[in-house]
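One structure below.
In this view, the complex is presented without one of its protein chains, the others remaining in place.
The block that comes next holds subunit A.
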Amino acid sequence: MEAIQGMEVFAIGVVIILFMAVLKQFGILEPMSSFEDSSDSDLELSTVRHQPEGLDQLQAQTKFTRKELQSLYRGFKNECPSGLVDEETFKTIYSQFFPQGDATTYAHFLFNAFDIDRNGSIRFEDFVIGLSVLLRGSVTEKLNWAFNLYDINKDGYITKEEMLAIMKSIYDMMGRYTYPCVRDDAPSEHVDKFFQKMDKNRDGVVTIEEFIETCQKDENIMNSMQLFENVI
């Protein structure tokens, strides 16, 4: 008799569970746990939109003509409709120009160089001011910009570690399939050569004065600075 009793209780228990399952299905019996994972968290995609300053102000701040600014903005807005470039988008865009390698690290450094106020996104103003320096600035301004790029922590000195990081990121952009093959010590060799050339007082860091001075004496570098004059 005991066994039968046990089985009957079990059977009745199963019936009750099934009943509750059916009720839950109909939404009549709501257990507690179904409110946590509502889809409100999907709205974290910010709807922040940024409008740039007026055309006149930008014209005053940069050396571009009105038409050039218009054309630049059209391209900018096409790729970033919200008016702000975050780092991920920036990396994606920049990587498209270097299909064979990995341009994300260098893009990260570039992003920091453009994002002057360090708020994590590039507005059109930052973009256009940076471009103005690069394309229409004097050689000293360009060299300043380059120094700023290399100086990762913006303390006014380029250390070997910073330069090594930059160099590695540049070599990363080449990718794997190069001729000759990129050896593992190629970046550090290149950094050593750079420091030999730039670091006049051999104190292990390159200051802005050393940098500008050395570059101004180097024929190749001065020529290459003029290379991209007619980009826009």
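The working rule: a contact is a pair of C-beta atoms (placed from the backbone, for glycine too) under 8 Å apart; a residue touches a chain by one contact, two chains touch by 3 or more; residues count from 1.
Criterion: contacts and distances are computed from a predicted model.
Participant: Choose one: "Potassium voltage-gated channel subfamily D member 3", "ATP synthase subunit a", "Translation initiation factor eIF2B subunit beta" or "Phosphatidylinositol glycan anchor biosynthesis class u protein". The correct choice is the protein name in UniProt for the chain not shown.
Facilitator: In UniProt, the chain that is not shown appears as "Potassium voltage-gated channel subfamily D member 3".
Participant: Which residue from A:119, A:140, A:153 or A:224 sits in contact with the chain not drawn here?
Facilitator: Here the residue in touch with the unshown chain is A:224.
Participant: Can you say which of A:28, A:60 or A:181 touches the chain missing from this structure?
Facilitator: That would be A:181, which touches the missing chain.
Participant: Using the touch definition from the top, which of A:69, A:84 or A:143 touches the missing chain?
Facilitator: If we include the chain that is not displayed, A:143 is the one touching it.
Participant: Footprint of the hidden chain on subunit A, which residues?
Facilitator: Contact residues on subunit A toward the absent chain are 1, 3-4, 7-8, 10-12, 14-15, 18, 67, 71-72, 74-76, 78-79, 93-94, 96-100, 109-110, 113, 127, 130-131, 134-135, 142-143, 145-146, 149-150, 166-167, 170-171, 173-182, 186, 190, 193-194, 211, 215, 220-221, 223-225, 227-228, 230-232.
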